[in-house]
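Can you keep this structure in mind? I'll have questions shortly.
Showing subunit A:
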Amino acid sequence: MAKLPGSKVPGLVKGLGVTLKTMARTTFPSRGIKTLIPAPSKGAATVQYPHEKETPAPRARGVIALKEDNCTVCMLCARSCPDWCIYIEGHKDTAPPRRPGGKPRTVNKLDRFDIDYALCMYCGICVEVCPFDALFWSPEYEYSELRLADLLHDKERLGEWMQAVPDFEPYEAGSEQKVRKVPR
Partner candidate 1 sequence: MVAQNIFFYLFAAVMVASAIAVVTTKNVVRGALYLIVVFAGVSAQYLLLTAEFVAVTQVLIYIGAIMVLMLFGIMLTRAKIGQEVNLTNANWAVGLLTSVLLLAVMAYALIDHFGDDKLPDDLRLDQVAGSNTATVSDAIFSQYLIPFEAVSVLLLAALVGAIVIARKDR
Partner candidate 2 sequence: MLNQFLLLGAVLFCIGVYGALAKRSAVMVLMSIELILNAVNINLLAFGANAGDPAGAVFALFVIAVAAAEVGVGLAIVLIIYRNRQSVDLDDASMMKG
Partner candidate 3 sequence: MSELLRSYLTAGVFLGVAVALVAAVMGLGRLIRPNRPQPEKYINYESGVDPAGSGWGQTQVRYYLFALLFVLFDVEAVFLFPFATRAEAYDWFGAVEAGVFVVILALGLLYAWKKKVLRWI
Partner candidate 4 sequence: MSGAPLATALMTAVELSWWQQTVLRSIGVLVAVLIPAGTLVYVFLFKMMSFMQSRLGPMEAGPYGSMQLLAEVGKWIQKEDLVPWRADRKLFALAPYVVVLSVFLIYLVVPFGPDAWFTNLDTGVFWIMAVSSISVVGILIAGWASANKYSLLGGLRAAGQLIAYELPMVLAVLGVVIQAGTLNLQDIVAAQHEGEIFGWGFIGNPYILTQLVGFFIFLVATQAELTQTPFDMPIAESELVSGYMTEYSGMRFLLFFIAEFATAGAFSAVAATLFLGGWSLPWVDLDADYMNVIGPIVLLAKMMLVAFLIFWVRFTYPRFREDQLQQLAWKILIPLSLVNILATMVLKVAF
């Protein structure tokens, strides 16, 4: 491979060509008749963040949302979390019977469910192990803080993320997986 294939034109010129082409494409994106009007903000690959935002993939692991009603304080997530960054406290409580006349059930009520996002490594194990569909991933990512302590989200805050949880997408052809539903 002494010489590169097909470099008849001196590489220096070629290089200039590449950059110039990109510049032209950026400044004058092909928009039919309006092409001649420079419109860099259309031509550039840029998503101007504070003003416009791209939508991450539905599976994106942005932030964990908690469906509080589903959580039976079983602690599986907390125990399988590699960072031990889930803090759960609960107490037993009696709920009215399902059928009238039945005897009251005992249910576990959440007192505290915190996830420390300063420590979380976004691995998704907790969501995976949760047997009762209480944890979901939301692609939301905008929760930077000025104080480290604020990165600890309590169960209310985690609950709020539920709105941002998208539905699961259908699978590619040839798959045998069943599409799950997000409890609303």
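Basis for inclusion: all candidates are chains of the complex that A comes from, given by their letters.
We adopt the following convention: a contact is a pair of C-beta atoms (placed from the backbone, for glycine too) under 8 Å apart; a residue touches a chain by one contact, two chains touch by 3 or more; residues count from 1.
On a predicted model such as this, the values are computed, not experimentally measured, just so you know.
Going through 1, 2, 3 or 4, you find that the chain touching subunit A in this complex is 4. Considering their complex, residues 12, 15-16, 18-20, 22-23, 25-27, 40-41, 43-46, 48, 50 of subunit A touch candidate 4.
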